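Complex shown without one protein chain; remaining protein chains in place.
Letters are used for the chains, namely A, B and C, taken in the order the chains are written, and counting of residues starts over at 1 for each.
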Amino acid sequence: MSIKRKIAVVITARPSYSRVKTVLSAINSHPELELQLIVAASALLDRYGSAVNYIVNDGFEIAAKVFNVLEGENLTAAAKTTGIGILELSTVFDNLKPDIVVTVADRFETMATAIAASYMNIPLAHIQGGEVTGNIDEKVRHSITKLADYHFVASENAKQRVIQLGENPEMVFNTGCPSIDIAEQVSKKNQLTFNPYEKYGGVGSLPDLENGYIVVMQHPVTNEYQDSRKHIESTLRAIQQINKPTLWFWPNVDAGADGTSTGIRSFREKYKLENVHFFKNMEGEDFLNLLDNSICLIGNSSVGIRECAYLGVPVVNIGSRQNRRDRGENVIDVTYDENEIVSAVNSISNSYNRKKSDVYGGGNAGETIAKLLKDLPLQFHKTITY
Amino acid sequence: MSIKRKIAVVITARPSYSRVKTVLSAINSHPELELQLIVAASALLDRYGSAVNYIVNDGFEIAAKVFNVLEGENLTAAAKTTGIGILELSTVFDNLKPDIVVTVADRFETMATAIAASYMNIPLAHIQGGEVTGNIDEKVRHSITKLADYHFVASENAKQRVIQLGENPEMVFNTGCPSIDIAEQVSKKNQLTFNPYEKYGGVGSLPDLENGYIVVMQHPVTNEYQDSRKHIESTLRAIQQINKPTLWFWPNVDAGADGTSTGIRSFREKYKLENVHFFKNMEGEDFLNLLDNSICLIGNSSVGIRECAYLGVPVVNIGSRQNRRDRGENVIDVTYDENEIVSAVNSISNSYNRKKSDVYGGGNAGETIAKLLKDLPLQFHKTITY
Amino acid sequence: MSIKRKIAVVITARPSYSRVKTVLSAINSHPELELQLIVAASALLDRYGSAVNYIVNDGFEIAAKVFNVLEGENLTAAAKTTGIGILELSTVFDNLKPDIVVTVADRFETMATAIAASYMNIPLAHIQGGEVTGNIDEKVRHSITKLADYHFVASENAKQRVIQLGENPEMVFNTGCPSIDIAEQVSKKNQLTFNPYEKYGGVGSLPDLENGYIVVMQHPVTNEYQDSRKHIESTLRAIQQINKPTLWFWPNVDAGADGTSTGIRSFREKYKLENVHFFKNMEGEDFLNLLDNSICLIGNSSVGIRECAYLGVPVVNIGSRQNRRDRGENVIDVTYDENEIVSAVNSISNSYNRKKSDVYGGGNAGETIAKLLKDLPLQFHKTITY
Partner (left out) sequence: MSIKRKIAVVITARPSYSRVKTVLSAINSHPELELQLIVAASALLDRYGSAVNYIVNDGFEIAAKVFNVLEGENLTAAAKTTGIGILELSTVFDNLKPDIVVTVADRFETMATAIAASYMNIPLAHIQGGEVTGNIDEKVRHSITKLADYHFVASENAKQRVIQLGENPEMVFNTGCPSIDIAEQVSKKNQLTFNPYEKYGGVGSLPDLENGYIVVMQHPVTNEYQDSRKHIESTLRAIQQINKPTLWFWPNVDAGADGTSTGIRSFREKYKLENVHFFKNMEGEDFLNLLDNSICLIGNSSVGIRECAYLGVPVVNIGSRQNRRDRGENVIDVTYDENEIVSAVNSISNSYNRKKSDVYGGGNAGETIAKLLKDLPLQFHKTITY
């Protein structure tokens, strides 16, 4: 009888969960792997969408919860949240004794996972390294690459970049992004399969979605902390001017998040937004189904760059957050300017010819990664290749 | 009237202090720089040599002390020490508001400095990046490179490596290692200028140093935690067999340090070591002066690779700790084997032809770095170059 | 020239600030005292009313800010918030080197102040010990009494209780509650002196206040965590039924706060509350002026027990939160029952004969405390009296 490899995956935010859900399922289904799911940081918190509820509803068992978000509208709190994360996760790893720890992407607090695992000599796998954005996330992402032992990247460019960072090419795998796995399933439905208002509540008016609608998701940009309120107001004014049915999603936590949130709240108090409904959260598949049937996505979410590439949904991408990321032809880049946003949306008609791309993978990342987690040699010792 | 740039340097261990002392002096002397010296971790602790006392005696003013070493003979404690370091240093940076933070080398807890500074959008300078050793230190070192904005490296190879890691070449400077600045000064004395027993106390017998002596400094190797006691015993038996006057220095703190310490203590209780004296600590210049007049250095300290290269002191380098570091012709590499160590020492005669090298710099790193800290543009935003 | 005594006061929440504001002023004005004001925990956070903004507007200089609120809707987060508070406050005390530390009342995180100070051998003064409520606050309050060196209590009963707890009677002073100092000033105005909607914004309808209005302030009760939503809904239904102009104040942070907040938000989405306006916060004096001119206060705030006693404002006090506190004749106690609340309010007419009491002091607590802080011997060593 063989002993299962224990794979600890740390989820720290709602979008990270959506991104790796098929990986979690594939680990869970694999006869020789045991999933140790750790839910931490904003993924546990109501005001950032309680990813934890979706995780439970999806049938995953949670091995440990880690509360480490220190409140405060500043960068110091982000640093301290990371410090507390290390304190807590090292205890969790001590208890669970995983064979491999998996960390996802590049949010600031994922560094806590990377440090706790690597300092404790636990082999560390990193999903979604090697990408380029040009902001603080990039420092975090490449820094984690240098701590990680295995790299599951989402594109060919990312693979080459990780190798050039001095990682052993035999430990770098272009698995595609697991978020595309879900996009692949969702794209088979050819219409909106649920009523968003009934299923997800939310606040605001209830515009008719029959004749097309816009989706908005805009996060604060860490490096431009003090400007986050100004940024969100440009988008709010653009949406007011466009005046089409619009479904708006609240941002996830970050230094500056409260600037964004406050901006939205104040705008709502001041103006009637007759055509706008606000959601806190939506299950990943539903969100992709919503996007797949929308006129376009506006904002700076990476879903516009990744899943929308596969789906071919037009995206008005605002500001610097997705700078230098690989992208398909579906993306129109604009600055934080009301008029640019309006023009970009106007240039997209319903008859818009959707441009699909597999730059971020073809839909089987979850299973590929699970298989690698089973087969890779357990090791935490490495050296730069040059 | 110009405002001085505030340069916060975080010192976390005795050897780091010795390494950057000339940088601290040069910052202190520079009319347009203000030094904010932060002493942290084992640099504050008696049983690791109280670097803080040397710092005070050398006339530096301490801006903040950070106690963050969590006791425990395991890797979890190392992770938690780093987490506490982030919590504490972020408060210190909040209070001191430095323009640039400087972190040194690659000890595990230096990551706390790097994360606190980069997460708080303070420009981060890293001294001694780009080197290769093949152990956990290397993960830390290159990971810090990806968080740092300025790189002050010690050799041409290191410079090329940092650039290949995707850093902007205009922010990578081969300043040489500041430890060589001190070696350069010390090398002008041509004899032992002090009585080590009188000046530094210590324990053990008092061998006559007139006719040559050996120096030993051997640290535990983090990745080989459980073996540290076995390793130190090989060296102890070799020294017993060689039976020449020997001056032995206690190791600094690390997971495993207590294995090393216990090994030494037990050996001393069991055997008479008639020719061995033990020191806890020694001021940097005195230590180099001691080395410059010794038969050879035995152990795995980086001083054997760096300063001894400049001085031309023969070094019996044990084990993997200095693997792949650039080295001069003064180094003989051996494994953790009593007989290999003995043979290597025997191959070195007093008439040994000293082989000097400037692979780690020529003696003016401190001033070069201070000037750069004054002149470099203040920036914390970067992107990978490929 | 005499050196001023440094008095560090730690403020962790909006109501604590209101309570001790006259103490802060009196310390600031005292020629031989130096105020070191430390603002921490929820007092810094926007969603709990940003006491810090009021503090700054009132002209106080802030010596240090301490972010220590760990997010999470559970009691574990409250414990961890206290742990982080100790880590941070001990650093602050190390830097500020106060002669005396002052902690206020009984919120869970005030224990962090008490432990940091007493463990560091700094004399600790406690304002408002010796009171009785019968909930978790009481454990905290009396536990702090046993750590504190000086006791500034608010009533004669409290004084006797602190002495019976084994404290040296010479270190226990019935100064009255400093919150009464402000009530005393406010009571001299005989009408509402400002327009609450204009000055404080808030959300909801804008009922006419000319013909009387009700004020609501209801906090979650820590020990009854899971019931906090049910509790708030009783009050919401009562207010809906009473249907008089009502001004409602959001609760401050606690385990369970989000149950209360969510309860209010859901109720607002579901029902029209035509006569209710919601405020996040209000400056202390304005709040007392508002109360002084109201029909009554409903909820469980201690302001109903304390300041309203002095002012003679009728209070419908709900549930267990103020159990066993000394009270004047102005208080009607009810359970979490919609009908009881309604009946109690109906029993109060505008012609209600206001019953004033000085059970919590006569209006000069601030100056009395400042004088004691100047004169008391500095000591941190004590023993129980029996």
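A few remarks follow.
One rule holds for everything that comes next: a contact is a pair of C-beta atoms (placed from the backbone, for glycine too) under 8 Å apart; a residue touches a chain by one contact, two chains touch by 3 or more.
If you're wondering where the values come from, they're calculated on a predicted model, not measured in any experiment.
One of A:L87, A:M171, A:V315 or A:I384 touches the chain omitted from the figure, and that residue is A:L87.
Looking at B:N68, B:S179, B:T246 or B:T260, the residue that reaches the missing chain in the full complex is B:N68. When the whole complex is considered, the residue among C:Y54, C:F67, C:F108 or C:Y200 that touches the unshown chain is C:F108.
Touching the chain that is not shown, out of B:D208, B:E269 or B:D375: B:E269 (per the contact rule at the top). When the whole complex is considered, the residue among C:E138, C:D227, C:E283 or C:D333 that touches the unshown chain is C:E138.
Hidden from this view is one chain, which touches subunit B at 44-46, 67-74, 76-77, 80, 84, 203, 258, 262, 269.
Panel shows subunit C; residues 75-76, 78-80, 82-87, 90-91, 93-94, 108, 111-112, 115-116, 118-121, 132-136, 138-139, 142-147, 161, 164-166, 223, 323-324, 380-384, 386 of it touch the chain omitted from the view. Counting the whole complex, the residues of subunit A in touch with the unshown chain are 64-65, 84, 87-88, 91, 94-95.
Rule of thumb we're sticking to: only the chains that are shown with their structure count from here on.
With every chain reduced to the mean of its CA atoms, the largest distance from subunit C is reached by B. Subunit A and subunit B have Cα centroids lying 40 Å from one another. Inter-chain centre distance (subunit B to subunit C, centres taken as mean C-alpha positions): 53 Å.
In subunit B, the residues that touch at least two other chains are 84, 87, 91, 94.
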